[in-house]
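With one protein chain held back, the other chains of the complex are shown just where they sit.
Order of writing sets the labels: A, B and C. Residues in every chain begin at 1.
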Amino acid sequence: MIFDLAAQAAQMILVLSLAPLLLGFTRKVKARLLRRRGAPALQPYRDLLRLMRKEVVLADDASWLFRCAPYLIFAATWVAAALVPTFATGLTFSWSADLIAITALLGSARFFLALAGMDVGTSFGGIGASRETMFASLAEPAMIMIVFVVALIAGSTQLSEIAFHMLSHTELRVSYGLALIGLVIVAIAENGRIPVDNPATHLELTMVHEAMALEYSGRHLAVIELAAALKLLLYVSLIACIFAPWGLAPHGADLRAMAFGALAYVAKLAVGGFLLALFEVSTAKMRVFRVPDFLGAALMLGLLGTLLLFVSRSL
Amino acid sequence: MGTLAFDVAHLFAGGLVLVSFVLLYQDRMTGLINIFTLHAIVLSLSVAWQAYVQHAPHLYLTAAIAILFKAVVIPLGLRRIMVRLRIHRDIEVVGGVGATMLLGICLVALSLVVMLPATAAAAPLAREDLAFALSVVLLGLLMMVTRRNAISQVVGFMSLENGLILAATGAKGMPLVVEISVAFSVLIAFIVIGIFLFRIRERFDTVDIQELDRVRGGRR
Amino acid sequence: MPLTLALCSIAALLCVGALAVALAQSLAASRVVYALCLGLSLILFAAAVTPRGAAALSTALPLGLPWIGAHFRLDALSAFFMAVVNLGGAAASLYAIGYGAHEKHPSRILPFFPVFLAGMNLVLLADDAFAFLVAWEFMSLSSWALVMAHHQDAENRRAGYVYLLMASFGTLALLMAFGLLAGSAGAYAFADIREAARGSPWTCGLVLALAILGAGSKAGLAPLHIWLPLAHPAAPSQVSALMSGVMTKVAVYGFIRIVFDLLGAPEFWWSMAPLTLGAITAMLGILSATIQSDLKKLLAYSTIENIGVVFVALGLALAFKSNGMALPAALAFTAALFHVFNHALFKSLLFLGAGAVQSATGERDIERLGGLIHAMPRTAFLFLGACVAISALPPLNGFVSEWLVFQAILLSPSLPQWSLKLLVPAVGVALALSAALCAGCFVRAFGVAFLGRARSLAAKTAQETDPWSLAAMSGLLALCLLAGLVPSYLIDTITPAAKLFVGGHVPTQGGIPWLSIAPIAESRSSYNGLLVFLFMAFSAFFAAWIVRVFGSTALRRGPAWDCGYPDQSPATQYTGSSFAQPIRRTLGSVAFVARDHLDMPAPGDTRPARFGVEIHDRVWEGLYAPILRAVDFCAEQLDRTHYLTIQGYLGLVFATLVALLLAIAIWP
Partner (left out) sequence: MNVPALDSVDALLIVPALAGLVLAFLPGYRLAAGVNCVASGLAFLCACALLPHRPAPGAYLFVDDLNVVFVVLSTFVGFTTSAYSASYIGHEIATGKLNPAHVRFYHAMYQSMMFAMNLALLANNIGLMWVAVEFATLTTVLMVGIHRTPEALEAAWKYFILGSVGIALALFGTILVYMSAEPVLGEGSDAMVWTSLMQHAAAFSPRLLNVAFVFLMLGYGTKVGLAPMHAWLPDAHAEGPTPISAVLSGLLLNVALYAILRFKMLLAANAAAIAPGPLMIALGLASLIFAGFMLYRRDDIKRLFAYSSIEHMGIVTFAFGMGGPLANFAGLLHMTMHSLTKSAIFFAVGHVVQVKGTQKIADIRGLTESHPALGWALVAGVMAIAGLPPFGVFMSEFLVVSSTFARQPLLAIPLALGLLVAFGALLLRLVGLAFGEPSESAGEVEASVVPLYVHLALVLLAGLWLEPHVAAWFRNVAALLG
């Protein structure tokens, strides 16, 4: 019992501590690929500490919501991230929320971020919120469709079950591929990476995620940045857990298996981060009103996968 | 006796239909009244004959009412109205006499087609009577539809009602005929008085119904 | 016993209505009336939730149709809906105790409000066609009177007109359905209808169609929804809350009662109509809501969306039931009823909040609001809670029902019929899409109305609303949270109804550790609102604590940065319409043929630039406008007969006579 709780706690700590590193690693790789030296991979940690120490400059019109939002966003994201099996499946509380719930948790994080963006009453916050809403309105259903595909294959919406099923039956289905592509697209859009959004830019009219967080400073910004990092980590580990569940420690495994699982997890993260960087340097950002098509593709892929499964189920 | 009775009744009933046709044709006001008088006389003759044939003395009363009221009183009254309204010389344009006549003939045919098979059970005398009565009724209605002038409408209505009396008397031993004819006389009297009462001339300057239409349907 | 109690309190409600006519228009009078309504609603709620045996209670009164009488029956389903209705009723009454003070013509509201409550309760209890329809139309009529309360406004008069017309259309449809069910012998008691042998498939299909027309038009199912966004906002807010949160549920009840109960065992194709219509309704409703700027209209459209969700779930239940899959059917049915419950709660709360805003600012147009979170923080908080709930975000209740619906959809591949196999995933996409859009819609609603800076003086000088209203709203929010944290109990209360109508039930949730829910099996899917909530709370406080310990707590107020743009006037904020613009462009162009017109003067030209948005209501233009034109045409043509001459009329008679004689002549 204690052991299980400890494992659960370990998972929470693990994701929290690895998230900035993944971010930094990705940036580093990107810089390398662009023939730049780039900041060290640990830079995000420094930034977070620095931000935390800075004083907060709060806009005059900011309300209590503006000040609570960062913590809510962070909490929702962290819980969601902690529910994705990283090194082991079937942890104590893994059943307390399934994949749909995780999607919804991310949804609430986005909900509050958008509200925070509108709270100060600036034009850019509005732009960010409105665009984020539009993206989400397509990304979320796409995600749900992907969840359907996965759940229909695994016969469960529980990530642990899904991972276990993937490990046990190694079968190749078209739907997998469709779901994988869809999930990647969703992940890119949700994390505001190129080509949907550029995390590095502050060129006003192109930014989405940054626009909402524009008025944040100091510790609030730190928390929000950390939440963003967690979100990236979450998606990478989600893809890993569903499509590359190798090395995950099964339910009630011993410490060694878990350690092995953790190592495998870190490796997966590294691969994921590298691929992301590679993809980002190899594409350009698209216009805002082309993003719906991009996400619509994901939605269609998910629907196609679902349909295939619905049909094939009776064959 | 039987054939004679039948022939005479046939003669009168047919005559009534014929006179109805003439009414339909006639477009002079005064002429209209005269022919209506004839109509009434023929009716009363046929009623009297029925009374004689059916040995129904009360029908003589009906005949008397017919001759008195319809052949004397009403025509006089109408004449006076016309003189009052200075329309006794008027000639009412009857749209498409030919067409009207044709329609009238179709109506007679229709009434025969409807009545003769329907009354297969009744005595031939009654059948004839009824068929002709129906045609007189329909012709009267047709006249009301085609005429625009209040007086000719009244005349049309009265010829229609003559047809009814014919039918009533034709129906063997029908009670209440007298009462009905009285009731009808009252009705017609009301209509005629109505024309006085409504003083159509003072109000509308003519008996042309179209003038009444100015205010029809509450249109101001 | 509970049934008698319920009937008595309904009678009492009617008496209160009569009393209200007598009472003067004083403020005290309105307080008294609403307090009485509150008490009676609570009694009715108690009557609904008092544990009964498995058997339904029923009674008959010598009212209504003479040789049948008025039958009343309280079974699991009506009890559940009665609980929902009276929760809403109690909240609205409590709210109105305070809110009623703002009313200018209380005499036009007080008599009808209790009657409206009584009518809704009667529909749920009625057990024969006549009583049902009387109660049904009674409900419509009283709510119509309430819609007409502010009759000086021509817009409201139009709303009332459309509303009552659609309502009686629905009633006629239901009437025909019952006529078909009862047969020519006229066995109108539901008991007899249940006994009666099922008609041919055509009959059943006809009844189903009529039930959808009748109940759907009241519930706001597309394309019969047009009256709803007109009527709900027109009424006073406590009534809007009732109409939107509760009355639509009564309509859903009617649908369930007819299709699941009276109509007997379903065919699989029955489910097509509710599934398709439900999906369309959900999409259409939420899209229309997203582009609305009138707060109450927006809420009304979102009601339409939720009704769509409910009907989708019911359709799934039908599909499963017809294939004899009891457990999935029960799951879908449970999801539907759960959503009914949730929507009753948060939609009432939202309308009450909108009412508070309206009474505080006199505005319903979010474009002229803003910054209310400063002026009325409590209302803002409660409204926000409702927004989170309706956006189906954990850990509140909206998410649970959404989740259950998705679980039901995930079970549908095992349906044997191909048509359903193809239909259900599409419906699933529509649901997911509408759920996502819903979140966006309410971000917009709350963000524009409550956040940012005040766009009008009224919004700047608004005052927090009265404690009664706040109490009502807080109660509703508490219930939302409760239903979100411990859904297992609610599911268990729905179970008997499910058992009754779909012949199966989801496993009892009460026993599962940690109060989590697992509708089919632990291994398949489970959700635990309580834990999620605890985790979130923990992590939020943990983060805050860390920051407090390691970070600085210094804070400085300053003007917003906004990339350095000088930004004095509130007009520079993002408006509702600009917020909706991306959606308008992407989806709105299909749904509403929406066009943005921007007229930008050339440089040097001093005339102001103009921006206009053109929206087309396809349903109205495609369906209703032609009907209206047709009626108008017929009226115009026939009206000529009113101005014929006497000969003309005689001609008519003559023609009829001749025609009939001809008919007789050629009769064999």
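Going forward, contacts are C-beta pairs under 8 Å (C-beta built on N, C-alpha and C of every residue); 3 or more make two chains touch, one makes a residue touch a chain.
What you see is a predicted model, and the numbers here were worked out from it, not measured in a lab.
A.B. asks: Can you pull out the displayed chains that the omitted chain is in contact with?
C.D. replies: Even though it is not drawn, that chain still touches B, C.
A.B. asks: Using the touch definition up top, pick the residue from B:Ala5, B:Leu18, B:Leu112 or B:Ala171 that touches the left-out chain.
C.D. replies: Once the missing chain is taken into account, the touching residue is B:Ala171.
A.B. asks: Among C:Arg31, C:Arg157 or C:Arg618, which residue is in touch with the absent chain?
C.D. replies: Hidden-chain contact among the options goes to C:Arg157.
A.B. asks: For the chain left off this view, which of C:Gly39, C:Gly186 or C:Pro223 is in contact with it?
C.D. replies: Here the residue in touch with the unshown chain is C:Gly186.
A.B. asks: Need a quick check: the contact residues on chain C for the chain that isn't drawn.
C.D. replies: 62-67, 129-130, 133-134, 137-138, 141, 148, 151-152, 154, 157, 160-161, 164-165, 168-169, 172, 175-176, 178-180, 182-184, 186, 188, 206, 631-632, 634-636, 638-639, 641-642, 644, 646, 649-650, 652-653, 656-657, 660-661, 664, 667
A.B. asks: Of the residues in chain B, which ones touch the absent chain?
C.D. replies: Per the touch rule, chain B residues meeting the hidden chain are 114-115, 117-122, 126, 130, 133-134, 137, 141, 144, 153, 157, 160-161, 163-164, 167-168, 171-176, 179-180, 183, 186-187, 190-191, 194, 198, 203-204, 212-218.
As a convention for this text, only the chains that are shown with their structure count from here on.
A.B. asks: Tell me the shape of the graph of touching chains, choosing from line, ring, star, complete and other.
C.D. replies: Contact map by chain: line.
A.B. asks: Looking at CA centres, what chain is most distant from chain C?
C.D. replies: It is B whose centre lies farthest from that of chain C.
A.B. asks: Taking each chain's centre as the mean of its CA atoms, how far is chain B from chain C in angstrom?
C.D. replies: 69
A.B. asks: When the centre of a chain is set as the mean of its C-alpha atoms, what distance in Å lies between chain A and chain B?
C.D. replies: The computed centroid separation for chain A versus chain B comes out at 100 Å.
A.B. asks: Can you list the residues on chain B that touch chain C in the complex?
C.D. replies: Chain B reaches chain C through residues 107, 110-111, 113-114, 118, 138, 141-142, 144-148, 153, 209-210, 212-213, 216-217, 219.
A.B. asks: Which chain C residues qualify as touching chain B in the complex?
C.D. replies: Going through chain C, the ones touching chain B are 642-647, 650-651, 653-654, 657-658, 661-662, 664-665.
A.B. asks: If you look only at chain C, which of its residues touch chain A in the complex?
C.D. replies: 370-371, 373-374, 377, 380, 384, 388, 391-394, 399, 402-403, 406-407, 409-410, 412-414, 416, 418, 421-422, 424-426, 428-429, 432-433, 435-437, 439-440, 443-444, 446-448, 451-453, 514, 516, 522-528, 531-532, 535-541, 543-544, 547, 550-552, 554-563, 565, 567, 570, 572-574, 578-583, 585-587
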